[in-house]
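Since the structure comes first, as C-alpha cells, the remarks are kept for the end.
In this view, the complex is presented without one of its protein chains, the others remaining in place.
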Amino acid sequence: MEQYLELSGISKAFPGVQALKDVGFRATGGKVLALLGENGAGKSTLLKILSGDIKPDEGKIVLNGRELSFRSPHDALKSGISVIYQERQLMSAMSVMENIFAGDIPVKNGIVDYKTLKRETKKIIDQFGLPIDPETPVMFLSIAHQQMVEIMKAYRRDSLVIAFDEPTAPLTDTEIEILFNLIRRLKEQGKIILYVSHRLKEIFEVTDEIVVLKDGRFVTHVNTAETNEQDLIKYMVGRDIGDTYANLSRNDKYGDVLLEVNNLTTYAVHDVSFSLRKGEVLGFAGLVGAGRTEVMRAIFGADPIISGEIKLEGKKVEFKTPKDAIDAGIALCPEDRKEQGLVLWRSIEDNIIMPFLDKVRKWPFLDFKKSERVTIEAIKKYDIKTPTIDKIVVELSGGNQQKVILGRWTSSLVNTKLLILDEPTKGIDVGTKAEIYQMVCDLAKEGLGVIFISSELTEVINVADRIIVMKDGTITGEVLREEATEEKVLALAMASN
Amino acid sequence: MSRFRKFTQSKSFLLIVLTLIILAIVFIVEPGAYNRGNAAQLMATLSYTGVMLCGIAMLLMSGGFDFSTSAQASVAMLIFAELVRRFPSVPFPIFMLCALVFGVISGSINAFFADGLGLMPFICTIGMSSVWSGLAALYTRGSTIPIRNATFNSIAAQYVFGTPIPWTFVFALVLVLIYSGVVKYTRFGRSILMSGGNPTAARLAGLNPRKIQAMLFINNGVLAAVAGLIWASQQKMGSPTGFSTAGADMTCLTASILGGVSFMGGAGALGGAFLGIILIQVLAYSLQVMGLPNWVITLINGSLLVIAISIDTFNVRRRMKKLGLKTASMGGPRMGMPGMR
Partner (left out) sequence: MDNFTRISTFKKAIRSKAFPLLILFVIMIVLFTALAPLNDANFLTTRTFISILRDLSVPGFLAIGAGCLMVSGGIDLSQATVAAMTGVTIAVSVGWWNLPWYAAVIIALLIALCIGLVNAILVNELNMMPFIATMAMSTVTRAVMMLIATDQTGQMQGSINYNNPTLTLIGNYEIGGFLPATIIAMIIAFIFYGLLLSKTKFGRSVYLIGGNPMAARLAGINSKKTSYILFMNCSLMGGLAGLIYTSRVKQGSLSAMATDQFTGLTAAILGGISFGGGSGGMGGAFIGLLVIKTFNKGMTIIGASSYVTNVLSGALLLAALSFDYYSQRRQRKRIGA
C-alpha cells in the first residue's frame, strides 16, 4: 500500500494576517516533497499545524486514510509526524543520548537502562558518522552538532512523516552532505519527507516534488525534474513583484564616502572591509549565520571590536555603546523586530521617541506636545494603520511594526546619516514589502547611506545598488546590481574556502 | 578519564574536602568540641534538613522552588502536636498520618498556583508562606504546644547501636539515596530534569512539565511535614516559628546549588546537595562551637548562596568559552512574564 499524507483546505488566520488560506496537497511515501515560498508564505505555519503546535481554523490532515486531529504536539508524534524546527529544542544541560531519547528512555524493570541508551545512541551517531560523545551535555556541542542532534531526535522516533524546517542553516558542508545522505536513506525506507528551504540549490539536489506557497495560498505542485529555477522563482514571487522592482524610483546621485570599515574583526567576523557612500543602498547577502548581523552590531557599538577601524565621514570613530553610535547618526533596525527592536507592550509614541528622550524634554518633564507631533508625523509619513498614537505596538501587524521602527529612525528628532536595516521585510506581507522598498530608495534620495541586509536573494539584488556577500564571517565578494544574478550571489554565499 | 580522577574533579569531592578542612580547623582550635553531645546535635539538625532537602532539591530540578517549605513544616507539626494533646488516648501514628495529609494538601495548593495558574513559583510560595505561618501564629497565639507522648518523643532519641547517630539521620540518608536513585535511574526522574531544563522541548517529547512539577510540589509538602515531625520529636513540642527562624528552606536552597542542582532547573545531583547541606551545617555548628557570634553565621549563610551561584555561572561560562560557544544569557535582570512557561 502506498503511504501518503494529504492536507486539504487548511486555513489559519492570525490577528491582522491570513497566514494560510485553503492550502492542500498530497505527499507520498518514498519521495521528498519541498515546501517552497518566500518568508511569510505560510510554510512555518503549515509545519506548526502539522506538528500539533497550533490548530488550523479549518482543514483536514489525512495520513494513510486516517483523519488526524491533534490536541498537543505529543499527539502528532504519536501519529507518526516529526517536525524538526529551525529553533532547536534541546535540553542543554542534559546529555546527547537523553536528548535523543527524551520521552522514551529505555527502562529495564523500571530502572533506566543506561547501557542500552548509550548503545542505541551510539548506533544512531555512527549512522550519521559524526564524532559526538553520547554522554556530553548538548550545551557543550557546536551549533552544527546541536542541529544534528535535533535531527537525530526525529530520526530515532522512526516517524512515518519527517518534516525539516530549514535544516541546513547552521550546518557546514560536511554535515549538509551527511544530512542529504540521510534523507536519501529515509526515502528508500519509504518515509514521507517534507523539506522546507530557501535554498533552491538544495531543493534541486534532494527533493522529488515541489509545492509552492505564496501569501498563504497554494500556487502549484510540480515535479522537481520537470522544472527549473526561473520557473520556481516566478511561482514564488508572482509577476507583480518583478514589476515592483522595475517601478522603484531609485537614487542615482551618490555623495561623499559616508562609512568606511577597515579590517573589522570581532568574535564572529574576520577581517571585514567595505565602504558606503551617501545616497547609496548597500546590500548584504549571505546565508543565515554568515556574520552580516554581527558586522552591523559591531559598527553600532553593540558588540565589542577586537581589531580594525571604522570611519564615519572620514573621521575614525569608536562606539562603546549603541548610544554613542546613535548620537553620531547611525540607526539600526535589528533583525528580530519583536525581541530587539520594539517594546511591544508600550505605545507607538514611546517606541518612536525611545532613543531621543533627551530631545523631547521640557525640563524637568518630557515635552508631550512635541512627542505627539513627532509621532503623528511618522504615522502620516509611513501610513501606519492606527487610530491613536498610544495604541500598543503589539496590536499592530508586522508591517506596521516595521514602519514604527523606520519612523523612529527617520523622525525630525534625529539626523540619521546611516540607516542599517537588518532583514526589514521578514514576516511582512508583499504589499508592505513593496512600500518598504520604495521607502528605502526615498531615504537614499534624501542623502542617507542605507545598508540593507536580507536573506531573500531576489530582494537584496533588486533593491540594493551594490551587494556584498558574506560567508562564515568574512566577505567573499561584491557585485553591482546591474551585474547581479541570484546564481552569482549564491555562488559567493556558498563558496568553499 | 578514570573514575577516580573524575571523582576528584567533581563538586562532591570539593565539598567533602571543604568539610574535612573545617573539621580539622575546629579540631586544632577547639579540640574539646569533639564530643558526643555536639555530634548528636549536628546529626539531629541534619536529619530534618536532610529530609527537607530532598523535597526542595527535586523541586529545583524541575525549575520550581517553595519558599513556604518551613511554614508547611511548622503547620504540620502543630497539627500533630495539637491532635496529640487533645486526644491523648488515640494512637499517635494516626496523627502523624494527618500531618502528612496536610503536606499533601498544602503541596497541592502550591501546585495549583504555580502549575495550575502558572504563577511564578518563587513569588506565589512567598504568599503561601505568609498564609501558613500566619495561621500557625493565629492558632497558637505565638506559643508552642508541648508534646507529652513519650513514645513519639523517644523516636528522635533512638541511636544506632550506641553511636551518636540517631536513626532519624539514617532515615534522612536513606531518603536521599532513594531520591537520587529515582532521579538517576527512573524515567520519571529523568523527565524531571528534562522538564526543568527545557519545558518546551519536554512538552514536544510528550512529557507534561506542569504535571511533573505539581507532583514535586506535593512531594515537597509531604517531606516538609515529615521534617516537621522529626523536629517535633527532637524538641518534644510543636512550634509556630521553629523552622522559619532556622531559615531551613534557604539553607536547603544553598545546599542544592552548592551540590550542583542548578536553580534554573535541569541538572541535578541530590547526593551533592546532601554533601552541601552537611558542609553548611558543619560550618554553622563549628562557628558556634568556636564561640563566633550569631551574626557571622547568618552572614556566611547569606553569602554562601551568592558565592555558590557565582561559581556555578562562572564554571559554565568558562567551559563554553573554551569551546568557542556564545554563552546564553543566564538569568539577567529580566524575569519574563508570568504564566508564559
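In this document, chain identifiers A and B correspond to the written order of the chains, with residue numbering beginning at 1 in each.
Methods note: a contact is a pair of C-beta atoms (placed from the backbone, for glycine too) under 8 Å apart; a residue touches a chain by one contact, two chains touch by 3 or more.
For clarity, every value in this text was computed on a predicted model and none was experimentally measured.
Check B:M128, B:A201 or B:A273 against the missing chain and you find that the one touching it is B:M128. When the omitted chain is restored, the residue from A:A268, A:M354 or A:A491 that touches it is A:M354. Touch with the chain that is not drawn comes from one residue among A:T168, A:N251, A:T266 or A:T375, which is A:T375. Even with one chain removed from view, subunit B keeps its contact list with that chain: residues 113, 117-120, 122-124, 126-135, 137-138, 141, 247, 250, 263, 293-296, 298-299, 301-303, 305-306, 309-310, 313, 329-339.
In the full complex, subunit A makes contact with the omitted chain through residues 14-15, 300, 302, 321-323, 325-327, 332, 334, 339-346, 350, 353-355, 357-358, 361, 364-366, 372, 375-376, 379, 386-390, 394-395, 408.
Following the convention adopted for this analysis, only the chains that are shown with their structure count from here on.
One simple way to say how far apart two chains are is to compare their mean CA positions; for subunit A and subunit B this gives 45 Å. In the complex of the two chains, the subunit A residues touching subunit B come out as 51, 72-74, 77-78, 89-94, 98-99, 102-103, 105, 107, 110-112, 137, 139-140, 142-143, 267.
The touching residues of subunit B, counted against subunit A in their complex, run 184-187, 189-191, 193-194, 197-198, 200-207, 262, 266-267, 316, 319-320, 323-326, 328.
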